[in-house]
Every structure is written in structure tokens, then in C-alpha cells.
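Omission of a single protein chain aside, the complex is shown with its protein chains in their original locations.
Labels run A, B and C following the written order; every chain starts at residue 1.
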């Protein structure tokens, strides 16, 4: 549970198309200062008479605790289904019902380690704030971003400036290296003597990143994305199997004990099934 | 069945608050020229992901078969529940899915008779177009408009010009005579030697108007308002008991065999019941 | 070439998009908005032996993503219906599925006899599940015995020619049990689902909104119930053809019911929101099926039941 979570009516300050995504800025007041990289927001979609009864979760891209509107909070939205499309269709001035900050954040090492940030699609969004924090702690930060195609790489200029190296992969080769982030991952981990990997993106990418990271013996924190009905820990829909420190696998809520989790603790490959030995499994 | 009915995407050309109502103008193209006083439109509300699955019906206030946008169609909307409120919140430039013209229209006498038009609340809207048509046929047109309060009297200036006399009643006395239209109705029918009464408004008003008209032996045409699911005759929700020329009472669809019906043919006072002797009643 | 034709209970149709009973008027009203011969079939409003006034008004209430209706089977009775409505439909070149409803087993027998030799009818839909009757006990499809009796009466009296599609209600403890019963009684196919019994109370008058108090819930709100019912029955008896319905508003939602096991789709409430809904759904469905790589609609029927391979 993120103890700073607040529900506010947040005005859309800006909504700009960037490649395949919309970069959206909300005036959220003072809660902005409590948001940490990895946290997410939950936004009501569709308006009062909507048939959509559930909020949509979006990773926080950045927050600013200043500006004429008080705190600002930014997200990157891929218009996908009806909820995200509705959101990206709203204009500045419109107010949405928003809860933030939610969930866990990326753990920040106390030492100036070498970190590699791996983002897939809009999963890059929370990584730029993270890289800034890491930089300020004296870490060296490398980044790999991947997507199916160039338009789905979200890599703003000022974001790029915070990293020491940036590798881009696309499956169709429209920009950067042709392939997936995981094709270049092992090489970069070894060459740059990476200590910790942070990742955010599709579950398949997180799983592959986790496998490579543990093979090479580096730590891996990832922000998972499970379908969430409430975002605040009351519905139990967003669970994933995680091995606790006591060795016990439990179905853990990714909205309050995640989205950022230790990659090595996740029992990957267990979509649509409960892993054997899970607490309470039959 | 109104054989001119067409489904179009109609742009909102204007949306102005007038008293308790919104006067809304739509660019509807060539169908405007087929609309007759008494006809109505059926508009989809709420947008694509709305929980509202049914259209809303509105009496046509006026149409213009000209202007830069081609034909224009005007309605007067009372923001009431969620559908009408949504509609009145839409801005010019927005397009709605609209079907018009629907239903029957007021019968126009071939002789230059003396007509009295009785409107309750937004029920006045279709009467102004009617009065124009009647005027052009050489009829003398008087009008009574009533509502609970002044803000709910819809009587635009140019509309007033088409009538010989205009009596206004409000229940709270904020304008005109204190009382109901039916308090002054008999007197005006007799004084002005009215030949035919046309009415549109709440069902209670239509019923009372019908009683007075038949007592005084004048014809009465009224535009009824039954809850409609489809507006085009396919659902059978909008029926009301009407005595046909053969003397048989039938449950008749008010969307295609109405909304304008002969007041004397309606079996009034049969809300929530099937009148005895209705065709197919048990 | 993509093959859009389908088969329900032995009858062939050029495409799988039908109207739902009670949601297409006499056909005439819709023909103002599109050429109804482009429908796979028109399913007529359930007809009874005698003229019927239906229930008092108000007969409808909008609900979140749905509506309640309590029409109560208003109609002219079978004779006038055959003489006027069916005659007109036949002229239009649209396939006709006649829906019948009775108050007793004998009624079903009489209706079946009247329809036995009427030309130009593709199938009978036997509505044994209308919730808008005075007595809930009258809902034949609520109990295995009464469901069986009604279908048997139709089967015996209609002869072996006309396919029988039994229309069931989801308002039962086990719809599979009822389905097995009506198939055993001679139904060739099933229509799933009729409306769900519901009620709205008007918070202004503080009374039930409908004059008939309860009504049938339809529209997208009930689609998950329809998908579940169709899936359960296709799982239990994969050989039985299903005419699916309940909240279909788009090609995607039609596909959902087809993947669950429906061989054709009836479009009901969607038509009230949009007179051309059936045609839009038809076009969208064809595109969806092609985009998914199907060569025919038949391949997609029940496809969601295939073995779990690599998910």
C-alpha cells in the first residue's frame, strides 16, 4: 500500500501525440512530490454514463512539484482499447478522477552501481525518472528500449540525456538494431559490467529479462503489468505468484506489493495456472 | 411509418440555453425538407462507450431547407436525465447520429379554420412550425402555453409573431395567468370560436385538453409522448390504446402511428392497464 | 473465397446474421433502412394463436448497458400473421424463421399444425422462455418436463420437415439440463438466450417502473451470460447447432458468441439503438473472421473450445 495515495480531480494540462503514444500532463497538486519511479496512477475513464466501470492504470512517467498549476504528473498512453482511447481523446482543460501515487517503486541502491534500464514500448516511460534518480546517486545508467516498430519507441530527447548509453531495438528494423531487447541484453550486461537491471514492459519481455539477469547473476527489478480492477488492493484480481523470503510462493497483489517486484522472486511462465506449491493451492 | 425517415450524422450547428431549455440546431442535409410539424427525431446519446443503449426522441421545433450547411433541423431539449443532459452538454461542431423525420404530423385542415394550439413545457416547440403552416393556409391561430414556472415557457419572439393571440399560464404565477392551460382552455375555445385544438405536452395535459375539447365538440389533435425504445416501429414499447375507425381499441405504436393522434380516439386514463375490450386483451 | 453461409438445425442460410424475435417489427419497418433480404434470416416476433394486446405501458426501462421490456407478446394472432406478415416477407426474398409462443402445450400443438404446410418458412423458433407472462410458472423452459412437453407437441404436429429451434431462458439452475431435454424431445437446434428476468424501480414514483413489474433484460449487459450459456451448451453437446443472441452490437461481439459455439447470431436490442445495426454487424463480422484467417464462419463456430495448447 502506497501511503501517499490520494484521489483528486486532475485537470489535463497537455495532451500531445508522440509517435504511437500520447504524452499527457495532469495538474495533480501536492501529491506529485510523493510519486517515485515505478509508481502508477489509476484514472477513471469514459465519463459519468460510461459503460466502463473500472479505472485504468498508467505508469508515472515523471512528476514536477512546481509550475503554475502546482504539481504536475505525466504519463504516456498507448491508445489501445476503449478506455485508453477515450483518455487520449480528452483535451486540455478537461478534468479526470485520478488516484496516485500507487504501488511500489524501484529500489534505489545506496552504492553508485552500474544500472541497466530495459523498456519495452510505453514501458520506457517510468525509466527516465528512474535514470535521473540513479544518476543523482552517482550510478552509471545504460538503457535499452525495444518495440515492434520505431513509432512505438518512446524516448524523448531530455530523457536520453540522462543516460550514458542508449540502445534501441525494433522487431521490424525501422530504427536501431533489428530484433528484441533481449537479443542485446546479455552482451550489454557483460560489456558494461552491469550490477542491476531494471525493466518495464510486456510480461514476456520481463520474463526473458529475468532469465538472462539471473543467468548472469545480476539483480533484476521489474514493473509488472497484470489486469487490475481496483488498483488499490481490494479486489484480488491483479495477483501474480511470487516466492517470499520464507521460500513460500504466494499469489501477491501487483497493485500494492507491486508493480515493481524482484524479478527473481516471480514464478514466471505461470500464466493461466497456479504454480505447484503455492500457498493455499490444492 | 414516415417514409422519409433517414439516418444521418448531423453536426450540431448551435446549442443555446433558453430558459430551462436548450435550443439546438443540427445540420441534417436534405431530409430537412421532408419534416412536418409533429414529426420527431431520434438521437443516439452518450457516445460510443456509453451505458445508454437507446435513442432519445425530440419533437422537431423547426426545419430550414437552406443555409450554408444545407438543411437545418431544430429541437428544444429539457436537460432531465442522463441522455438529455449529455445531449445539451455537446458543443457545436460535434456530430450526433440522428434519424428524422419520424412519426405522424399534425393534420392540416383544407379550410381556413380557427385553430387553437396548446403547449405544455417544451411541448410548445412543434407548435410554432404548425402555426406557420396554418397561417399560410389562412387559418386564425391562437396559442396557450403553460408550464410550472416562467423559465419552462418556451416562446421565442419570432414564434409569437405567427399567432394572433398568445395566452400564458404558469402554476407558480411567475409569468402570465396563475394556473394551468386547461384552466383557460374552455373559455378561449368558446370566446374565439375555435374549430380545432392542437396540443403537445405532458400526457396529463393532453388528457385534460381532450376532455374539454370533446365536451365543447371541437376536434383535437395531440402529440403524445410514450417511452420509446426504438422510435421506428420495431419494439412495441411505445403503444397506447386507440379506438380505430372500426370501433376496436388496439394498442397502437405511438412512434409510427403517432405521435400525433386524434385526441378523441385515445382511451385516456389507461396508464398501467389495458382498457377493457382492447383487441387481444384477456 | 470466404464462405459466410451457415446452417442452423438443418436449414441453410447465406450468412449468420439474423434479427432477434420481437426486435424487427414485421420486417417492413426495417426495410426502410436496409434491404432485409441481406439478412441471413428474419426471425419474426413470437406469434400466438389469437390476437393479443400485450401488457400495459410503461413497457420499457433503460438500464445500464441494457433495457427491460415487458411487451407481453402483443400480436395479431397466427391467422392474420400468416395472411399478412408472412406473405409480405416471402415477397421480399428473405429467409423466414417463424417464432411461436403458447400458453399451453396444446397451443404449441395448434400453432405447429397451422404452420406445418405453410410455404416459404425456413424454420420454427419455439419460444418457451418468454418472461413476460403473468405467471412465471408458464415459462415452459424453466422446467425439464414442461420444456419437453412443449417441444414434443411441436415436433409431433409440424411433421419432420421444418427444423425446430427451441428458445431457452438462462433463468434456470442448469440450462444444460433443459437443453438436453428439448433436444431429446425433438428440437433440431437451440436459440440462446432469451431475456433475463429483471426489474427497475422508479425512484421518483417509488414503484416498479414497468406496469408489468418485472421485465426481460436484454442488451450488452447480458452478453457475458449469453456467452456462458452458449459455451456451456456447446461444451455439453457440440453437435447441436445454436442460434446465439444477447447483447450483440458489433462484429467483435458477434464473433464472441460464435467462438463460444453459436452458428448464427440474432441481433435484438442493438437494432433499437441503430436500425442498421444488423448490417453493420454483418460487415464487421465478415472482416473479423477474415482477419483471423478463417475461410468460413463454420470454422469459427465453437473455436474457443479447442484444446489448450500453448497459450
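Keep in mind that, in the parts below, contacts are C-beta pairs under 8 Å (C-beta built on N, C-alpha and C of every residue); 3 or more make two chains touch, one makes a residue touch a chain.
Keep in mind it's a predicted model, so treat the numbers as computed, not measured.
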Chains shown that the absent chain touches, full complex
A, B, C
Out of C:83, C:184, C:201 or C:290, which touches the unshown chain?
C:201
For the full complex, which residue in C:225, C:267 or C:297 touches the chain that was left out?
C:225
Of the residues listed, A:18, A:186 or A:281, which one is in contact with the missing chain?
A:281
Residues of chain B in contact with the chain not shown:
51, 271-272
In the full complex, which bits of chain A touch the chain not displayed? Write them out.
1, 3, 5, 7, 44, 51-55, 97, 99, 226-227, 229-230, 232-240, 250-251, 256, 270-274, 278-282
Against the hidden chain, chain C presents residues 63-66, 68, 142-143, 171-173, 196-201, 203, 205-208, 213-215, 217, 219-225, 227-228, 231, 247, 252, 255-256, 259-260, 288, 292, 303-304, 308, 311
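Everything that follows uses one rule, which is that only the chains that are shown with their structure count from here on.
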In whole angstrom, what separates the CA-based centres of chain B and chain C?
35
Inter-chain centre distance, chain A versus chain B - centres from mean C-alpha coordinates, in Å
55
Counting only Cα atoms for the centres, state how far chain A is from chain C in Å.
46
Where in chain B do residues touch two or more other chains at once?
51-52
Two-or-more-chain contact residues of chain C, please, as numbers and ranges.
64-65, 220
